[in-house]
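With one protein chain withheld, the remaining protein chains of the complex are depicted in position.
This part shows chain A:
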Amino acid sequence: MELFSDDFTDGNALAGPLREIFAMDMTQAMGRCVNCGDEGPVAGLKVYTHAPGLVARCPSCEEVVMRLVRSPSSAWLDLRGTMSLRIPMPVE
């Protein structure tokens, strides 16, 4: 029995959809915390800026939900503390 099919394409298929999302203002996106399950807007996170990167914590449980590190040539976005982000999109 085959558990996995070969019916996939490479990540270039994500190019358009991701470009659409990452060009948005994300502060109104609703994030769900991995640790406590609470959901709230990105704008409502507690952000610590006096650090080597930006650290955003869940306002309910204080766990880290987002890290953003900017070097001269890269940006690292670590979202392991976020279960999902619901991003409002303009209705066509």
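Just so we're on the same page, a residue touches a chain if its C-beta (ideal position, glycine included) is under 8 Å from a C-beta of that chain, and two chains touch if they have at least 3 such contacts; residues count from 1.
Following the convention adopted for this analysis, contacts and distances are computed from a predicted model.
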Listed names "SUF system NifU family Fe-S cluster assembly protein", "Branched-chain amino acid ABC transporter permease", "Molybdopterin-binding protein" or "Isoquinoline 1-oxidoreductase, alpha subunit", matching UniProt entry of the absent chain: "Molybdopterin-binding protein"
Residues of chain A in contact with the chain not shown: 48, 50-53, 55, 57, 62-64, 67, 69, 71, 74, 76, 78
